[in-house]
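Apart from one protein chain that is not included, each protein chain of the complex appears where it belongs.
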Amino acid sequence: MLDQPDVPDVLDGDFFRRWLITAAEAVDREADRLTELDSAIGDADHGANLRRGFAAVTEALAGSEATAPGALLALAGRQLISKVGGASGPLYGTLLRTTGKTLGDADEVSRADLAQALRAGVDAVAKLGGAAPGDKTMLDALVPAADALATSFDAARAAADKGAEATIPLQARKGRASYLGERSIGHQDPGATSSALLVTALAETADAHQGSGGGV
Amino acid sequence: MLDQPDVPDVLDGDFFRRWLITAAEAVDREADRLTELDSAIGDADHGANLRRGFAAVTEALAGSEATAPGALLALAGRQLISKVGGASGPLYGTLLRTTGKTLGDADEVSRADLAQALRAGVDAVAKLGGAAPGDKTMLDALVPAADALATSFDAARAAADKGAEATIPLQARKGRASYLGERSIGHQDPGATSSALLVTALAETADAHQGSGGGV
Amino acid sequence: MLINVPETVVADALRGMAAAHPELTVDVENRVIVRRDAPVADKVALVSGGGSGHEPLHGGFVGPGMLSAACPGEVFTSPVPDQMVRAAAAVDSGKGVLFVVKNYTGDVLNFDMAAELAEDEGIQVAKVLVDDDVAVTDSLYTAGRRGTGATLFVEKLAGAAADAGAPLERVEAIARRVNENSRSLGVALSACTTPAKGSPTFELPPGELELGVGIHGEPGRERRAMMTSREIADFAVDAILDDLRPRNPVLLLVNGMGGTPLLELYGFHAEVQRALTERNIAVARVLVGNYVTSLDMAGASVTLCQIDEELLGLWDAPVRTPALRWGV
Partner (left out) sequence: MLINVPETVVADALRGMAAAHPELTVDVENRVIVRRDAPVADKVALVSGGGSGHEPLHGGFVGPGMLSAACPGEVFTSPVPDQMVRAAAAVDSGKGVLFVVKNYTGDVLNFDMAAELAEDEGIQVAKVLVDDDVAVTDSLYTAGRRGTGATLFVEKLAGAAADAGAPLERVEAIARRVNENSRSLGVALSACTTPAKGSPTFELPPGELELGVGIHGEPGRERRAMMTSREIADFAVDAILDDLRPRNPVLLLVNGMGGTPLLELYGFHAEVQRALTERNIAVARVLVGNYVTSLDMAGASVTLCQIDEELLGLWDAPVRTPALRWGV
């Protein structure tokens, strides 16, 4: 085990389903905290938005036969676009759709494939929203997480957490927190926080996958 | 002095002016308390109402040459009717107008004259508002005060205070406190409280009158 | 509060109304709001008024098809007789004036005095008392029912009758009929804050509500743990139907107390409609909005008015006021 810190490396449809469901559970559990963060520098809806969106994702997954990782992520992305609204709906929706599309229709992908596809998804988010790391948005967690995923799931989780926390001293330059100017300083960004939740759910899914013997 | 507890007994226009101004000062000082009482079982305006009304009385007195007690009270009553509104405006206005009219145009009146005229004023209030003692209104202070004034100013003050306090356990049957039904129990009636203020002002004026040698 | 000082709140508001509504003549000093074209020849005039803090009632209902003039008192304090006499003199065309009076001791006493004074000046005056609030038992032990939401119905329908040329007795009779066929119930989810007091008129902890409140920030008849919109609708409709069992269709007013968002009020309206449907009450016309308010109080009231063809026609007749306008 010690010399295999990074299993599993074969990620199938089942893995992606479990990731999305784990993410939905985490969002549901943490929705109030996300809303609380959003009420400090936003409009107090981020938790409710993502809870609604991921509930729709869970439901759509249950009703879908899809098995390819890419198709599952694209399905989830479309749900977020149709059900969330706000800034986070199109942004997270685009993240998952682009990541999914980049993965193509393979039945199994590697962590390296996922890291690369996530990088494409994150780029699409940056393009759509016009934000860059340091602007105090979800990108502050997503960009380092995508980079670190090339190394390991755990590294991605750590990078996302660190990125989310690092938004605290930043002044927002995108999204509604930017309206606050300097008053946005001192608060953790809700979107970066939810991004860290999603990446944590990914690492947890990988942990369980490994435990259940699904890894290499 | 001890056998003269009830001087003064010659009440001239000056006395009535001083009574009204002392009353206006007391109302101004106690307005917040009256409003507080009115917010428990009414609509939180009794203090503001009387402050506005008695400020107008003070101003009207300053602009009037009247010297007859009856004319002064009638003038004050008309001001209250024109400036207060609400239940207390017409009721207190009628009290002072009727009391004044009953005193007629004499330049000086006795305490007994005043007691009798006040009784007529209180009757007019009862007729106008349709209330009786025990209904938790200003009458609970005014009726015993008018009766006791036949004895002495101090007796009137004590009776008014006692009457006001005695409204606490009563259930209101008139005015907006009656809408509360049993929930009106346990609160002192604002109008009875302001009536006690006016009677107290009368007794204080008498005390000062006596001190200044204006009494018999 | 968005005010200068408590003492000038009403005068400031009247200056603001004057600048907002060129179709009204607003006498700020004497506190009378009059249709600019008053007196309208050969028409019975309607004058109402009451304490301020219930806006748009009454000033917002002055105009063709509704009130001829309104007299705003201090906040939650009935106006004084001088205002009503002045208003009556400004709008009387010789056909007489109907005073629409909400049943509160203060309003009744002041309007009574005004009616005497106006008649001394040769103006023919009739009065109608509005007392629709079923939260108050009308008995020897109360000042009688309060006037609340039905005031809007009385002013609209009697105003339309006056516009149609009805004589004073007829306008008065219609006003009385509307009142007799109307009932209301109100609930508060918060107290309100008067400028003079500067703090809530009573303490209502979050998670509790007051049932059976009036429109003056008084506590209601009963305090309970918070209820859902659905439960409140059932409670209000049942309380009303306990007292008035309409066989005809009704006018429905779902009225916000001022501090309840329109979003919530529309949702409450949906529940009131459901409650009425379940009880087989047909709704002919409906109005949802903040019409008879209690400053910033959160809450709502429901008013039903049983109508017939004639009243329905009067309801649909054109009206052109700041707060209510339809028809040509």
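Note that the chains take the letters A, B and C in the order they are written out, and that residue 1 is the start of every chain.
Rule of thumb we're sticking to: contacts are C-beta pairs under 8 Å (C-beta built on N, C-alpha and C of every residue); 3 or more make two chains touch, one makes a residue touch a chain.
A quick note: this is a predicted structure, and the numbers were derived from the prediction, not measured.
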| item | value |
| --- | --- |
| Left-out chain, listing which of the shown chains it touches | A, C |
| Hidden partner chain, touching residue among A:52, A:101, A:119 or A:157 | A:52 |
| Touching residue (missing chain; options C:210, C:234 or C:271) | C:271 |
| Hidden-chain contact residue, picked from the options A:13, A:86, A:163 or A:190 | A:86 |
| Options C:93, C:124, C:137 or C:229, residue touching the unrepresented chain | C:229 |
| Touching residues on chain C - with respect to the absent chain | 1-5, 8-10, 12-17, 19-20, 52-53, 55-56, 60, 75, 189, 228-230, 232, 254, 258-271, 273, 286-288, 290, 293, 295-296, 298-300, 325-326, 328 |
| Where the missing chain touches chain A, by residue | 35-36, 39-45, 47-49, 52, 81-91, 128-129, 171, 173-176, 178-181, 183 |
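Throughout what follows, only the chains that are shown with their structure count from here on.
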| item | value |
| --- | --- |
| Distance from the mean Cα position of chain C to that of chain B, given in whole angstrom | 33 |
| Chain centre separation (chain A, chain B; CA means) in Å | 74 |
| Touching two or more other chains - residue numbers and ranges from chain C | none |
